[in-house]
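Removed from the display is one protein chain of the complex; every other protein chain stays in position.
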């Protein structure tokens, strides 16, 4: 597969500056691209690579102004990042898609498989499962009884979906993610032993949800743990029973959300954040990495940090002082000495 | 399945207040229950839902006093939460249990299977494995050589138990949990390279242990990593080599316990806690979420917070001041100004 700068510019609705016939056959980051590579430049931090890159073609924003010489051919577009993402997507779609149903899968007779599904070896599909059209299920995944999978999903190797869960359309679940394991509910007994509270609810993922590798989303005690449309969840995240996460919220790796907490839509939650149970987090809230949220956040679009978390500016101001606490203590010591000597 | 309020009250040793013939056919949370639903009310925070619920029957504590009108039928019991848990359990037991041994499992001839075991497709059972009566092993689980599984266990899909480990009776292990992988032991070499220390011990889970999804419990270097009776461990938790966890201790998600640390019984450990290696934590200790424990805790029932952790009240007091550090610094600035001007 070779394309000229001109062909690419046409596909992206962009404009070539340089050699229209420059040929590319691979995609690369601008700091790594060599001859034959197509790169992009969007983040100004990386601009200096443009002046030395040996990549054949670089996609840049319309407004880009070079301050030094360079030898590559440019394609100017409205949004270099989005344009390059479109190229990546084309590239990925050009790869062959797996097809067919393995004879080494175990599929219940009552399961209903859509058109054009792929079911790999060593997959188990339980009773009454519904698999939507074009959905791909990779090896060693287990889809338990009564689960419904929407159309155009990708269920990677080793994913487990416990019974009764509902997965929407265009969802991707990465390897090792566990959807629908029991919530962590135990009733303390007089004997100091704990008695398990059966967890009879389920998990619902709405459309266009992406779940990272080895993430765990527990089923509700009753009712549903709900992940709304367009939510993106990174790796190794814990979502406890009866949590609800609003549309298009994004959560970075290793964050944990305790039971029955309800997160708004369009939130951005950093990595390794912990959120206590039974809280409500307003829409558009941003939570800095490693924060611990112990109270509901009612103000939309607020930004918090700390453990427990509070307003990020105040946290950062306090932390600056924390770093210099030794000096503050010495100043107080000095004031006390002065005070006594007077 | 339909039951009347009277039937349920009899089963729970409770007393109906309202329509004895009110019928229920489903279980729900009080904030979600509609006609035909049986709910419970235990946490006072949820009392206001009682006055508007359309649930047909609500289980409440004997001492509950309504302060407004409501339209549902009540069942009064000694402990509403426990009574409802009993109902959930009955509900769960009424579901059909999987049976039999899949022809698509690979089971070593030397393995000994108890009565009434369930072994799903694509399970591997190694040499000399013992599986207790009524134990269920779901798809794609791997039980390695010389492992012993007690009676009435549930080993969910994709669980891996490495060789020589011992699992007691009535244990539940959720999907993706890894029991008995190598402890993280490496000896630094003069070359700055590390040499692996073979990990030849095992993991012992005593009876009634529950292990959450994708949790990892490493085998001992020598001897055993031991999880005592009744311990409940949530998802994505790391238990390092040679750790011992005392009876009925409960650990929330994403906590990590480093090598050779010994946790007492009846402890409660919050989420995302980290505990350094080679420590001893006394019985009944509570550790707040996200804390980092760097020293042994010798006082039973103490409660700690912070990283490093200390007494929770002191931590919270310090943290209140931390939040206002900017104001404290300004006050010290002012004092210094005054001091100089005098």
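All chains are identified by letter, namely A and B, in their written order; residue positions are counted from 1 within each chain.
Note that a contact is a pair of C-beta atoms (placed from the backbone, for glycine too) under 8 Å apart; a residue touches a chain by one contact, two chains touch by 3 or more.
As the structure is a computational prediction, the values presented were derived from the model and not from experiment.
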Report summary line: The one of A:114, A:271, A:294 or A:311 in touch with the missing chain is A:271
**Report entry** Touching the absent chain when the full complex is considered, from A:182, A:210 or A:244
**Finding:** A:210
Query - Options A:248, A:296 or A:314, residue touching the unrepresented chain - result: A:248
Requested in this report: Just the residue numbers, please: which parts of chain B touch the chain that's not shown?
Outcome: 106, 122, 124, 140, 142, 144, 158, 160, 162, 176, 178, 181-182, 184, 186-187, 192-198, 200, 214, 216, 218, 221-223, 236, 238, 240, 242, 254, 256, 258, 272, 274, 276, 278, 292, 307-308, 310, 314, 317-318, 321-322, 328, 331-332, 335, 338-339, 342
Query - Contact footprint on chain A, counting only the chain that is left out - result: 27-29, 32, 81-82, 85, 88-89, 91-92, 102, 104, 120-122, 138-140, 156-158, 172, 174-176, 208, 210, 212-214, 230, 232, 234-236, 247-248, 250, 252-254, 265-266, 271-272, 289-290, 307, 319, 322-326, 328-329, 332, 335-336, 339, 342
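The rule we apply is simple: only the chains that are shown with their structure count from here on.
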Query - Magnitude of the superposing rotation for chain A and chain B (Cα, nearest 5°) - result: 120
Query raised in the report: At what distance in angstrom does the C-alpha mean of chain B lie from that of chain A?
Result: 26
